[in-house]
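Here the complex is missing one protein chain, while the rest keep their positions.
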Amino acid sequence: MNINPRYSRQTQLPTFGPEAQQKLAEARVLVIGAGGLGVPVLQYLAGMGVGTLGLADGDVVSLNNLHRQVLYTEAQVGQPKVEAAAKQLTQLNSTVKLLPFHLHLNPKNALNLLKDFDVVIDATDNFEARYLINDACVILGKPFVYGALHQFEGQVSVFNYQSGPTYRCVFPTPPTPAEIPDCNTAGVLGVVPGIIGTYQALEAVKIITGVGEPLTGVLLMLDLLQNTQFKMKLKAKPENQSIKKLKSSYATAGCSTVAALSVETLHQWIEDGKDFMLLDVREQQEYQQGHLTNARHTPLSDFEAQTRNLFLEKPVVTFCQKGVRSQKAAHLLLDKKNDLEVYSVIGGMEQWLAQLGNQLVINQTPNT
Amino acid sequence: MNINPRYSRQTQLPTFGPEAQQKLAEARVLVIGAGGLGVPVLQYLAGMGVGTLGLADGDVVSLNNLHRQVLYTEAQVGQPKVEAAAKQLTQLNSTVKLLPFHLHLNPKNALNLLKDFDVVIDATDNFEARYLINDACVILGKPFVYGALHQFEGQVSVFNYQSGPTYRCVFPTPPTPAEIPDCNTAGVLGVVPGIIGTYQALEAVKIITGVGEPLTGVLLMLDLLQNTQFKMKLKAKPENQSIKKLKSSYATAGCSTVAALSVETLHQWIEDGKDFMLLDVREQQEYQQGHLTNARHTPLSDFEAQTRNLFLEKPVVTFCQKGVRSQKAAHLLLDKKNDLEVYSVIGGMEQWLAQLGNQLVINQTPNT
Amino acid sequence: MEILLFGITREIVGQNQLTVPTQDRPETVGKLKEWLAQQYPALQKLSSLAVAVDSEYADDAQPLPSGAEVALIPPVSGG
Partner (left out) sequence: MEILLFGITREIVGQNQLTVPTQDRPETVGKLKEWLAQQYPALQKLSSLAVAVDSEYADDAQPLPSGAEVALIPPVSGG
């Protein structure tokens, strides 16, 4: 067995050894969510030498992510998280095969995305994604490591492992937004997802290597303000293990998310010929003064009528002058179809002109 | 009160709010050790917005650190950890004042170093440093957050906080190396110090902000293989709270460490006029072919005699052709004086010539 | 009977723990939920609320012995 000096401190652990290291090297792990939980999971799994590490996230780095998403830099604000993360993680361990997926998980892409991995990490921050991950893992027979938090409390468990209980065996149905705070609105102390995420990384290592006791059949609750823990033993319920098909939508009304898109990424998407619909929601005069080459004009003042007959199937990118109206338009679209993949371009036309000049701009009149 | 949008997710926590954030901004925290424990402590304290963050460590980044010290990059191997860490942390949060100290803590520098900080984090990996930190904190009246680990077990506590118990109230005297594995020789699974370090960061936040219950008067033991925890209530013993003076040495025989030094840092030290002794341990012919301007010739073949009358007081840097003999020499010096600050230059003369050419080299003859 | 609270149930009740008076002691988990809904109507709207009895997940039909340690565990979604 090839012993890599890089991992010497792990392989010299009597209970770990080169055998467990080899299992890590052969493992394919998918981390869904590259935020507060995903960052420590990714950092430690990459550092420890997981061979293939997929990372899926549709968001870009925001300044108010940095207090807890300590992998990113101020200079990466506005960049897609998976790109930023892959860049950082490669510098930490260039021997890990990193597979970044810049997307929001949805019922159309989930099974295809998950099928190539051995272990899935649920590092998301909303119920929609959590129930979708659960159902997809049950259908595909993949174990997944669950982590979630509320203020100073955390929950960790390993679900769907060796016929063990699933997430639905604890919480059968998704709560509505009126019941439980969801979305990206609750407060989080920076280090709390750091603690929960490191626990998740360790559970992934246990599953992959067989070292230790994975948290299967148990929900671990951590109260980090008081440093107490509580464990609830779980029972597998057959009706939750026999899911055969995903639901068409997992959206809990009112809690869909608009992803932010940087002008660089938009430019890249156009150059790459990515299949999406670009909606320019500015008014007639603004549009005529200069618009992107492939933008469809759907002014916000008449948005409902303008979009009534649109076939909302592919991802939609909304675009305006400064990035405010495009947010509103994006939310209007989500109200129509709550599992739509929607992006709003940060800074809009002004940002585009500042960073990319007249590239791909039609009818731009000089500022006089 | 100034509300920084960067920390919006923290300040919107009802139990935290802008007041706690302001306390973080005003806090001065010293993290001793920038290794497995120190890295997560530094990442999260910097991310969360601690105003002044000192980091003290005398080591350089090694390849076999990267599995658990996930802040560093492969390109930083060989650089002093505190420099590498400061560079990374500045990119995460440029508003934190970072104070890097490239040194090994010793009884001469400890009190002066610690006195300017409010809270100390013991993120070291040896008993020598841990007892020294304890005693220095008791003398100066500073609380410190203790974290340590053994295989898959971790210990966390807050010591010397508001007249609470100290480290010596649990473990009165340092164990000898024959009793307990120490030094940098035991195995560590990458994510285990990640979990303990994030707990330490949270305890530091509790002390600084007054939010939650700090782990004072309690030793928390985590068994991470089985996900169990055990708490031992502690009692403060007056004899441990009345320490007035540091011991002259905390070294536990046989467990002193040789720090690695890069040629760049050595060059910097010479340029800066830093006060240290440079010993070239190569043989006569090698030395004559070219040696650094301020190197004293003490060949390894006659090392004992050559160094018998040296006054070993200031830091010593050992230097050879490739970096192997300098390691041996460094250990011989430590056998003579086990609290000596000793560095061995990585790659020796060959590395110097490759990176710095003939700078500061005397009598270099061309390779013919 | 003591009931440990977690997540949103702490905020609804306003404390980390709750005591059910002896004379009210419900016989099953289902009856306990009814009692809770009466005392704290906001708890009623939690469609997925796990109940642990002596540290094990319990269905509504499960009896509650007199010395049982009960915990209310709602789902949480943050990350």
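Order as written gives the chain letters A, B and C; numbering starts at 1 within each chain.
Simple rule for what comes next: a contact is a pair of C-beta atoms (placed from the backbone, for glycine too) under 8 Å apart; a residue touches a chain by one contact, two chains touch by 3 or more.
A quick note: this is a predicted structure, and the numbers were derived from the prediction, not measured.
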Chains in view that touch the one left out, judged over the entire complex: B
Option touching the unshown chain, where B:Met221, B:Ile243 or B:Met277 are the choices: B:Met221
Listed residues B:Ala20, B:Leu37 or B:Ile195, member touching the removed chain: B:Leu37
Among B:Met232, B:Ala305, B:Val324 or B:Ala354, residue touching the chain not depicted: B:Met232
Contact with the hidden chain (one of B:Pro100, B:Pro174, B:Gly190 or B:Pro214): B:Pro174
Option touching the unshown chain, where B:Thr11, B:Gln79 or B:Asn126 are the choices: B:Asn126
Contacts of chain B with the absent chain, listed as residue ranges: 33, 35-38, 123-127, 130, 147-151, 153, 155, 169-176, 178-182, 186, 188, 193, 219, 221, 223, 230-235
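Methods note: only the chains that are shown with their structure count from here on.
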Averaged-CA centre spacing for the pair chain B and chain A, given as whole angstrom: 35
Separation of chain B from chain C, taking each centre as the mean of its C-alpha atoms, in whole Å: 48
Chain A-chain C separation of Cα centroids, rounded to whole Å: 32
Per-residue multi-chain contacts in chain A, two or more chains: 151, 186, 188, 231
